[in-house]
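Here you go, one structure.
As you look at this complex, bear in mind that one protein chain is not there, while each of the others sits in place.
Presenting subunit A:
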């Protein structure tokens, strides 16, 4: 009964927000975002249409400094997610004809919203020249500090920059072989500017990778309510439903920015084994790979 009430309450709140699932060409996608922010001022206090930073989210993750590198701590799902997203990025950038220890050697990768550097280090282990950027100064410090811990990346430490993607892209147009935004786009303001800036920094022919929750009732229930309040596998308040983006919307944004979407996978977590897997089921979370056309 109470569950139903709660669901109803969430449903009512979000009903006003989502007007159209697929934006029409020419319409301003960030309109939906603007509406959200106006309705819920506490989240987007610092909202600025020229910036992708959501100050509240940046603060939220910065406060959890110490937890970042505990593989069994609050961010354990991000650690275990490396088991599928590192191969996802690897296989998108290189073909597996001849396997060796550093398949991503000579590949320049930008990890947008790198946080504590969990994914950046995972990619650096495969030989990639990784640049991690994050809007949080504290998180960049954690990442900077931690990159000296793992001897496997002693020769190939990632470079971390405290910056936003739109600022970073100004100096690095057509530069990277791969851009990764894993579990990030659901935390940014102005997703249109975010995607545009990411693609700007990407070389023609380079690949861009996203992993993010879908905006469905499934993800609202499991990713937000169930994972945060019942399982407590995700810190409370980590996600807002309104900020989730659907695969269609993200595909649309990418294709409008001269990219061709090559792959869309569902991403699911096995609740028993705690292992991530790619699947057909895209209603919870998904991964997208796109190539930048010349």
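The rule is simple: a residue touches a chain if its C-beta (ideal position, glycine included) is under 8 Å from a C-beta of that chain, and two chains touch if they have at least 3 such contacts; residues count from 1.
The rule is simple: contacts and distances are computed from a predicted model.
Asker: Leaving aside the chains on screen, match the unshown one to its UniProt name from "Ubiquinone biosynthesis monooxygenase COQ6, mitochondrial", "Mediator of RNA polymerase II transcription subunit 20", "Cytochrome b-245 light chain" or "DNA 5'-3' helicase".
Answerer: "Ubiquinone biosynthesis monooxygenase COQ6, mitochondrial"
Asker: So which of A:122, A:178 or A:213 would be touching the chain we can't see?
Answerer: Within the whole complex, the residue contacting the unshown chain is A:122.
Asker: Which one, A:86, A:208 or A:259, makes contact with the chain that was left out?
Answerer: If we include the chain that is not displayed, A:86 is the one touching it.
Asker: If the hidden chain were put back, which residues of subunit A would touch it?
Answerer: Spelled out for subunit A, the touching residues are 83, 86-87, 90, 96, 98-101, 103, 122-123, 125-126, 152, 272, 275.
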